[in-house]
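Just below is one structure, and these are the notes that go with it.
Only one protein chain is missing; all other protein chains are in place.
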Amino acid sequence: MTLFEAWLPVILPVIFALVMISVFMGMCAYAVLAERKICSYIQGRVGPNRTRLPLIGNVPILGDFLTGLGIFQPAADGLKFLFKEEITPGHVKLGYYYLAPIIALTPALTTMVVLPFGRYVDAAGVVQPLALANLDVGFLFILAISSLGVYGIVLAGWASNSKYPFLGAIRSSAQMISYELALGVSILPVFMWSAAPGSEYGMSLFGVVQAQETLWIGIWQPLSALIFLVAIFAETNRLPFDMAESETDLVGGFHTEYGAFKFGLFFVAEYAHIIMGSAIFVLLFAGGWHFLPGLADPWPAGPVGAVLSVLWFLAKIAFMIFFFIWIRWTLPRFRYDQVMSLGWKILLPLAVGNLVFNTLLIALIDAL
Amino acid sequence: MSANGTSEMITINLDGREVEVPKGMNAIEAAKLHGKEIPHYCYHPKLSIAGNCRMCLIEMGMPMRDRGTGEPVLDEQGVQKIGWGPKPVIGCATDVSPGMHLRTDSESVKEARNGVTEFLLINHPLDCPICDQAGECRLQEFSADHGRGYSRFIEDKNVKPKRTVLGPRVTLDDERCILCSRCVRFSQEVAKDDVLGFVDRGTYSTLTCYPGKELANNYSLNTVDICPVGALTSTDFRFKMRVWFLKRTNSICTESSVGANTTVWSREGKIYRITPRRNDAVNDTWMTDSGRDLFKPFESDDRLTHYTVDGVHQSPEIAAKAAAELLRAGSVAVVGSAHSTVEEQFILEEIAKKTGASVSMVKHEGEGDGILLSEDRSPNLRGALLNGLISELPKGDLTLLAAQVDSGAVKTLLVVNEDLTQLGLTEAQLGQVKIIYLGAFANAVSQVAQVVLPSLSVFEKSGSFVNQNFRLQKFAAAVPGPRGLIAELGVLAMVEALLGEGNSQAPTIAQVWERIGQTEGVFAGLAWQKIPEEGLKLEAGSLAKLNFVESKNLKLDPAALEAAQALPA
Partner (left out) sequence: MATTKVIERKPLTFAEKTFLPQIATGLKTTFGNMLKKPITLQYPEERPVIPDNYRGVPTLVKDPNGREKCVSCQLCEFVCPPKAIRITPGEINAEAEPDRAHVEKAPQEFEINMLRCIYCGFCQEVCPEEAIYLQDVFSLSGYSREEMINKKDKLYELGGTLPDEHFKWDKKKAAELSGNPEH
């Protein structure tokens, strides 16, 4: 018993981490399904509605309903990626070629370590964050790690030793660097307001969320929210910014030479980025697990309240994912020069201007 | 040339145009000469005039003369009046005369044709989808050109027998017959086998054979050719292929020395039928029935299909090299063939010259019928004589050659086509010599030959023959030969080149003719392109004095020829 108690601090995080990865990967799988279904609905189609699992699919009404929704489709998709023939083109740089998809997925999974996804009011009435690690510099950690994602794409493009992946990778790296600037600058006002001197949370994400208890930052900092949103689209390589893939002119972009499970990793990484981006946007600008702006949280203290807060947070993320997909099937792809000019000539000056304006505003308030 | 052999030209007025035509020509031919078609069914240029189809109705008029005085009757302008006939006349039986006026496309003529066509179609069945004549049917063509396009006939059509067997090769569909009587006249006048005729009257009139007889003469299929509709059909070609799929190639009949001009009808490498091609100097528009079947043996299994050296399949180049090797050893004898073309005989002669070989040939003779089947059953005996391959008429066997083999004077034989075992040589004698065999079919010689060079049929190669009248006629390849075979002219030329210093490229027929044209004699100055499609009459010279086997037939009269030869002397 004592041995177990002694090892508990080590075992618990491992278990938590495993649970979190499972949930996260499950969300990725169903984000894919959501993408397929929503694009079908937008295009007047039905989407996946044939895959049926043996037992649950045979339940009279429920089985047909779930099959129609395509609930079992992710399992089929996943198995397909697993069992496809593993083809390695003869002209690739082998080590980097296999490394690239791993590098693409790892940062997305790593960033969730610092992601607070709920809150727990303990017996003492103190609000505790629900997170694997509540770092004080949580957001810096996220920025640092998620930037590494571009290495996966660049490495894939280079290791493929083929022109289309290479072009895709170059575009992608340039685009990521351009928009990371705007992204970083756009959120500075958020922390300036939430982590004002004397605040107890510093740059931790939990602090930002707690600061939005009454009013979401997105509502009184709309410019920051907009710039951040656009930049997040660009950072995740989603349409209208999918210069890296750009299948109309680059075949498949960076993953042209990838197939089977390796392609599956890239594919999952894209949706992992979407989920992470959605989560961060919700945390920074949409109040995290807080109920609605102006309304006090209705959930009680204790475990029940904690679960409710987590579910509410997930619901907000789900809406953001839907928004990502919705945008994708509405807007056409930018031209590459448009992407660049939007990033450098519009978003970056806007973000800098926004920062200066907020700085002056804070200084003015302080002086008064 | 007009029918009576004179070429005196007269002027007539054809549809308001003054044209020159030979005197005595009938209106159909005269109009055709100047590009005006007068539709006709019963008229045939090589048969007598019957005038029973009424399709060739035209308007005719003569310059008017006063009956009493014989003075021309003039109109107000002082131009002689034209006395147009009150009714149209038939063009086939109207011979042109000076000053005659003809109208071939006036309203009344068109109306007449329209009426005639309507009557012809009254009882004609709508058989075109199953009729073999469709596509080359005069009734079909003229109904489209001159018919009214729909039928006013509401009564029941006449019913006649559909499948009367007239003879071994001809089947009659009586319903389609328009009673033009071309076949009847042909049987009487050309085939001299008067078995066909009409019985019954009016719409019940029917073409039949004389009871107890059948249309079995060797020219019966010509009735099918001249039938303007699909009534007379060839039993062999019946329902085989629609004519519009068939490719036409000019060819020459190899049955006998007459050298009838033919058209070979083929589709995708398969020959479907052979029909005569008009050549007034050779065969008019006829040919024998037996000549139409000559393509069939070449579809059989016993054809030689591979170049063989000592029983092993080889490429033509290697086979030619092996043949040249054997020929270089000397003591060569060549057995040529009167079935070879002029070009092949020329190259053979060159090979004989280079190897110092003696050349022999055998005759192929049969019974002639006095029309288009001559006694000499080889198409190109005169070509061999003109080429200098042989200098006298060939004998029936090769006893001389057999003696030479026995004596050891001949050690290598180059045989073209002939089966030597049938010609006085024993198999033991064949075993004593090396043999190069060139032929289309396997026989006793090809089985023992060291080098076998398969040859192509007359339908698979181009070339030329010289017929009984010393007429040089060329033919073209209609279908490709068996896979991998080249024309024997090419193989022979390769052998010849290997014997000398030349390179062993198979020459084109035009290149061979460049060499033939440089020789002395009747071929001097000739070229392949210069041989007209209708043939070229060559000077027989001293060869005419040879005692050829042919007796009088359609276009050959040896007695008259002899008389003509004797005249200047």
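For clarity, chains are labelled A and B in written order, and residue numbers in each chain start from 1.
Simple rule for what comes next: contacts are C-beta pairs under 8 Å (C-beta built on N, C-alpha and C of every residue); 3 or more make two chains touch, one makes a residue touch a chain.
All figures in this text were calculated on a predicted structure; none of them were measured in a lab.
Student: Among B:Arg17, B:Arg148, B:Lys162 or B:His313, which residue is in touch with the absent chain?
Tutor: Final answer for the missing-chain contact: B:Lys162.
Student: Of B:Phe119, B:Tyr210 or B:Phe239, which one is in contact with the hidden chain?
Tutor: Residue touching the absent chain, from the options given: B:Phe239.
Student: Of the residues in chain A, which ones touch the absent chain?
Tutor: Spelled out for chain A, the touching residues are 38, 40-46, 326-327, 329-331.
Student: Since one chain isn't shown, list which residues of chain B touch it in the complete complex.
Tutor: So the residues of chain B touching the unseen chain are 125-126, 128-130, 134, 156-159, 162-163, 200, 204, 238-242, 244-245.
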